[in-house]
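As you look at this complex, bear in mind that one protein chain is not there, while each of the others sits in place.
Chains here go by letter, A, B and C, matching the order in which they are written, and residues are numbered from 1 within each.
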Amino acid sequence: MKLHKMKQVDITANMTVTELLDSMKNGGFTCRKVALATDLFLDMIRDESCTTFLGLAGALIPGGMRKVLYKIIEKEMVDCIITTGANLSHDLLETSGGSHFHGNIELDDAKIKELDVSKIFDTFVSYESFVKFENLVQKILDNIPNEPMSTRQFIYEIGRYVTDPNSIVKLAHDKKIPIFAPSFADSMLGVQSWLFSQMKPLKIDVLKDHTEFSKIIYESKKMGAMILGGGVPKHFIMNGSQLHDGLSYAVQITMDRPEHGGVSGASIKEAVSWGKVASDAKWIDIMGDVTLVLPLIITGVLSRL
Amino acid sequence: MKLHKMKQVDITANMTVTELLDSMKNGGFTCRKVALATDLFLDMIRDESCTTFLGLAGALIPGGMRKVLYKIIEKEMVDCIITTGANLSHDLLETSGGSHFHGNIELDDAKIKELDVSKIFDTFVSYESFVKFENLVQKILDNIPNEPMSTRQFIYEIGRYVTDPNSIVKLAHDKKIPIFAPSFADSMLGVQSWLFSQMKPLKIDVLKDHTEFSKIIYESKKMGAMILGGGVPKHFIMNGSQLHDGLSYAVQITMDRPEHGGVSGASIKEAVSWGKVASDAKWIDIMGDVTLVLPLIITGVLSRL
Amino acid sequence: MKLHKMKQVDITANMTVTELLDSMKNGGFTCRKVALATDLFLDMIRDESCTTFLGLAGALIPGGMRKVLYKIIEKEMVDCIITTGANLSHDLLETSGGSHFHGNIELDDAKIKELDVSKIFDTFVSYESFVKFENLVQKILDNIPNEPMSTRQFIYEIGRYVTDPNSIVKLAHDKKIPIFAPSFADSMLGVQSWLFSQMKPLKIDVLKDHTEFSKIIYESKKMGAMILGGGVPKHFIMNGSQLHDGLSYAVQITMDRPEHGGVSGASIKEAVSWGKVASDAKWIDIMGDVTLVLPLIITGVLSRL
Partner (left out) sequence: MKLHKMKQVDITANMTVTELLDSMKNGGFTCRKVALATDLFLDMIRDESCTTFLGLAGALIPGGMRKVLYKIIEKEMVDCIITTGANLSHDLLETSGGSHFHGNIELDDAKIKELDVSKIFDTFVSYESFVKFENLVQKILDNIPNEPMSTRQFIYEIGRYVTDPNSIVKLAHDKKIPIFAPSFADSMLGVQSWLFSQMKPLKIDVLKDHTEFSKIIYESKKMGAMILGGGVPKHFIMNGSQLHDGLSYAVQITMDRPEHGGVSGASIKEAVSWGKVASDAKWIDIMGDVTLVLPLIITGVLSRL
């Protein structure tokens, strides 16, 4: 084994994020992983033969990540997005004029409910925002074709009718970056879609997602993935990469643990045994909250693109 | 505040699980929570006005929980199950003659792959088992109606053609306990369903799940839930309980953390602010692995039913 | 790699803890680890050439583990104990007539303080109990020799004057099982010892611990350890085992994570690189709360001894 002497992380008063990341390569544990993941994500993006997938799970927009995700799409860092329905719902909630809030997190949850507000760890959403969201979604759904659609088509169609320039649903539509949401039915958007479908025709064919997703995979020379949070998006990407030669690049950011065997916390290394990740792949698992880790990585990437 | 003197947990050589649980009420932290959750789950089951939901996420059958889940269904402890597709897939894999295995967890993942085996933390599944699973599923799907189905109907139809007496899919069918799998598309069963649908008609309408699920909810006087692992099943149950007066009883067992805002690790208490859990509900959150906690609780329940 | 077909965990209404553990060997993840750790701890105890060390960190007695620890000592399962000062303090607090309590965990912490009570996650200690503890300790310290003592001698001397038959400090004294508490100074017992030493002579020589501990180690043919919670006790045992050929047996139970490099969450496997654990050692790491895992293991051991 070759040993490389560590230099320790150095910091200065007005250093840039990129300078800090560079210095963090001299440390150990999580700081070094974040620095190396920045390089790895850059490698993924710059490899022209690599189709890059982004998996989105967890409360990303309540956590403040809307603009960071926007930059990822705007700069076309990724070629395809797989998300839970919640991320779409929270994007459209902002688009509808609704908001996420800071407030008093010590307030009792029963009292929070009485104020027509709901809590997400240390952030809040108001009932009023949900109503705006619902009105927007119902209005948009009225324009959407009534043929059976994959979730990809469905979200693309929604994006067509979003006018908010800050929406990631709209931006992905405009950039023609496909968004799949294979488990969207359990989200607020899913519930609204169902309510709509009670009155007017709307058909979502989740099996069609596989047809479209496998087409993207078969057209890929190599596959890479940035996996945030795990969940269905991770599982769906890995189902796909198993049809290919496995992911050639992977970054995973999650706070979930591996010991219970569930997919969200499973190590990237274990995915090698499934053929979901290539045995010669470059990968980094980061144990940390996406809201802290992702802005660091994407700022680092932005400054070098 | 009334203070109750703790007596400490006592143990004896040949004590039963139920005796240990009774003694654990005298302790603190996780042991006491598990003991109290046993009582709470019993309360839920015995409350005739309560419709009890079971949420299944994570690698439960690779973790050895197939017979424990079987007992829950056999004794009709729950009225409705919401699961990821993976739990259905692993049940049917065992049904097909395939197996989960113990093996050498130190072996390198690339070498494990070369042996046509895949790893799930410290257990294994063989490629051969997957082939058996696939053959079984394709054969079953051939019998299934080609009208658009909810995932509930789809799984019910599958259960009709399963002959293995140890299958939880079959048992739930025979017991007429509905199983919903709103995100089943990202599972092995989802992939097989898609492959089948390429050749023959098969239509899964995930929005229809809401129609059927909301009917069950509207017919419920009270709602209770045992939530294992979180994920889409937790979210789906909570979406439903929001249409009602919130859950009156809830037990949650997960290793996920609350700090990143995602739903799997979110506290039950926070769900009160959403109206997903009633403000006067009885609930217990347990931080632990389902494979250890669930058999303790269900053994305790069995001995008192 | 040899693959062994898993049989799944089975449960019955009135099964004993030992029967459940036997069945848990058929599962995966944490349930199987707990079952295997029971066997491993039995192997350690039964191996007459093995000196067995018990490391105690964390809030074990507030968590209800006093009688479980008592049984471990009573049955002479271990030969030497290394503990934080807190475990000694909470044992002596109970001995003094003080108590740990259950109460209303929803009460605001500022209000809890006003009631002269302190919270430990979901248990409580009263100010009144601390006063009893302090009085007891001051009375005992009055009898203790004023020569410089290792923490082992100091705790042994304290044990001499404890009359409570339920005290683990007393039982260890009577059984001549040495207890080391190398970091005892930061505990309530440490503070009381300091207060005493302000008025009367009392000298604790923590370096002398190494003299006595290394003697025990050099007299051991093999070493084994049951490590609860990590912390200084784990580190101290491992410092010692490094002077030997490393631990031949190790069970670790903790909820700490390995990713930050700290010793508490570090894997037993990593300790092999330090010579703290023998490369051919038998070991199991369990990610779980000691209050749930330890009573299961010790009940299993009791029934087979």
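Everything below uses one rule, namely that a contact is a pair of C-beta atoms (placed from the backbone, for glycine too) under 8 Å apart; a residue touches a chain by one contact, two chains touch by 3 or more.
What you see is a predicted model; the values in this text were computed from it and never measured.
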- Query: Which one, B:G58, B:G261 or B:G300, makes contact with the chain that was left out?
  - Reply: B:G261
- Message: To test your reading of the contact rule: which positions on subunit A touch the chain that is missing from view?
- Response: 1-6, 8-18, 20, 23-24, 26-34, 59, 61-68, 71, 99-104, 107, 112, 115, 117, 120-124, 126, 255, 287-289, 291-293, 295-296, 298-299, 302-303, 305
- Note on the structure: On subunit B, the omitted chain is touched by residues 28-30, 257, 259-261, 287
- Contacts of subunit C with the missing chain: which residues? 57-59, 62-63, 86, 109-110, 112-113, 117-123, 148, 182-183, 185-187, 190-191, 193-194, 197-198, 202-207, 209-211, 229, 231-232, 235-236, 239, 255-266, 269-275, 279, 289-291
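The rule is short, and it goes like this: only the chains that are shown with their structure count from here on.
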- Message: On the document's contact criterion, could you list the chains that touch subunit A and likewise touch subunit B?
- Response: C
- Could you put a whole-Å number on the gap between the CA centroids of subunit A and subunit B? 26
- Task: Report the inter-chain centroid distance for subunit B and subunit C in whole angstrom, where each centroid is the mean of the CA atoms.
- Result: 35
- Which residue numbers or ranges of subunit A touch two or more of the other chains? 257, 259-261
